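Okay, structure first, notes after.
With one protein chain withheld, the remaining protein chains of the complex are depicted in position.
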Amino acid sequence: MNDLTSTSFATPDGEFHWPVRVYIEDTDAGGIVFYANYLKFMERARTEFVRSLGLNLREGLRDNISYVVAHLDVRYIKSALLDDELTVSVSLAKQGRVYMQFDQKITNKKNELLVTGHVKVACVELCTGKPRPLPESLIAALNARRIA
Amino acid sequence: MNDLTSTSFATPDGEFHWPVRVYIEDTDAGGIVFYANYLKFMERARTEFVRSLGLNLREGLRDNISYVVAHLDVRYIKSALLDDELTVSVSLAKQGRVYMQFDQKITNKKNELLVTGHVKVACVELCTGKPRPLPESLIAALNARRIA
Amino acid sequence: MNDLTSTSFATPDGEFHWPVRVYIEDTDAGGIVFYANYLKFMERARTEFVRSLGLNLREGLRDNISYVVAHLDVRYIKSALLDDELTVSVSLAKQGRVYMQFDQKITNKKNELLVTGHVKVACVELCTGKPRPLPESLIAALNARRIA
Partner (left out) sequence: MNDLTSTSFATPDGEFHWPVRVYIEDTDAGGIVFYANYLKFMERARTEFVRSLGLNLREGLRDNISYVVAHLDVRYIKSALLDDELTVSVSLAKQGRVYMQFDQKITNKKNELLVTGHVKVACVELCTGKPRPLPESLIAALNARRIA
């Protein structure tokens, strides 16, 4: 019942989707979602994508592994509004030794495209912030997903 | 599938529950959820409680009706951590002519009590910020719920 | 010129004041500051109060010392609006072995009282979250301030 993982789904082409509801906390005095808050939605979806692979961030932090966004390209096409039900997609566009490149989209219930994002995420050592290779477990899980 | 309303539930005593996942956006450099962010979780749960009654905030705004928190009493007992699955409860403790008093609790998966809150929410005119009576539709829905 | 500490001031009774500008990020679709965001303003003022004593939070974290809010009582009297210039006051109401009790007020340029808060902050070990005595350096600085 109280199951936070039940609502995601993957399409045949391997895209991952995550639903997000717009709350008053997300909006601003212009009556729309504040532009920085879409980045929260996109990060939630990336986090759930990684969780769907059987990994979670907190264990990573315990092992001195963290992830930071290195580059961001976001196009805002149409604004989301209070109470909107959004779907945030995640698809792994590229995978390097130390980073992943994600393509993301945010759509509303009417299937209108609101936001597109290209997000480059680097793996770093938590303590130093220095880049480090993606953990083996993550690479294995990404490969397993690709084959499945 | 992509259904944002499927995960709430009500207990026999009429308490409403809403699940919340802790994301990196909610945490701070102390490694825990930032104290103001629990208020977001509590507001999400109140919003979903109202939505479960068949009402939503955006329509209210269109009718010049808004809600503001008038008083807040929050006790922080134990911190929530990244990736935690929380349950936020809402129960209507008191209902006046222009305000509602909610009792709220946040617990984690181990059923540990993390936060308790008493939140007084006043109904106001959106344009002026002046108090106004709770809308009839809300009162009717609250009464219907009490009887059911 | 680019001096972030120049704008605070203390009144004769020892109250500390910190100016805060309301930005679009702080507001919500109701056209006012979102209720949780006043807690950010209050924390900024407490942080600057502590900084004015010659201490800072990051060094504390390095020494395994952190601070968490244990209890919060906030009364919202009037809403702050976009572009408002607010003043947030801090006064130490009580000091225990492991906690400090702050009284805080938020006013606008017209000197209208918008928010009052009573905030109990506990000192904890960063690693465990367990309460620990306030650091000697903080107690000494608080005492020095009281005498001065």
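Letters A, B and C mark the chains in the order given here, with residues in each chain numbered from 1 onward.
Just so it is clear, a residue touches a chain if its C-beta (ideal position, glycine included) is under 8 Å from a C-beta of that chain, and two chains touch if they have at least 3 such contacts.
These numbers come from a predicted model, not from an experiment.
K.L.:
According to the contact rule at the top, which chains on display are touched by the left-out chain?
P.N.:
A, B, C
K.L.:
Just to verify: which one of A:Ser52, A:Ser66 or A:Ser91 makes contact with the chain not shown?
P.N.:
That would be A:Ser66, which touches the missing chain.
K.L.:
Which candidate, A:Val74, A:Val98 or A:Ala141, sits in contact with the chain we can't see?
P.N.:
A:Val74
K.L.:
When the complex is taken as a whole, what residues of subunit B touch the one chain not shown?
P.N.:
24-25, 27-32, 34, 36, 81-82
K.L.:
So which bits of subunit C touch the chain we can't see?
P.N.:
1-4, 6-7, 9, 17, 19, 21, 23-25, 40, 43-44, 47, 56-58, 61, 81-83, 85, 87
K.L.:
Touching the absent chain: which residues on subunit A qualify?
P.N.:
29-32, 35-37, 39-40, 43, 61, 66, 68-76, 78-79, 126, 129
In this text, only the chains that are shown with their structure count from here on.
K.L.:
Taking all residue numbers at the subunit B/subunit C interface, are over half used by both copies (same) or under half (different)?
P.N.:
Same, since over half the interface numbering is common to both chains.
K.L.:
Roughly how far is subunit A from subunit C, going centre to centre by Cα mean, in whole Å?
P.N.:
Centre-to-centre distance between subunit A and subunit C: 33 Å.
K.L.:
Rounded to a whole Å, what is the gap between the Cα centroids of subunit B and subunit C?
P.N.:
26
K.L.:
Can you list the subunit C residues in contact with two or more other chains?
P.N.:
Touching at least two other chains: 29-32, 36.
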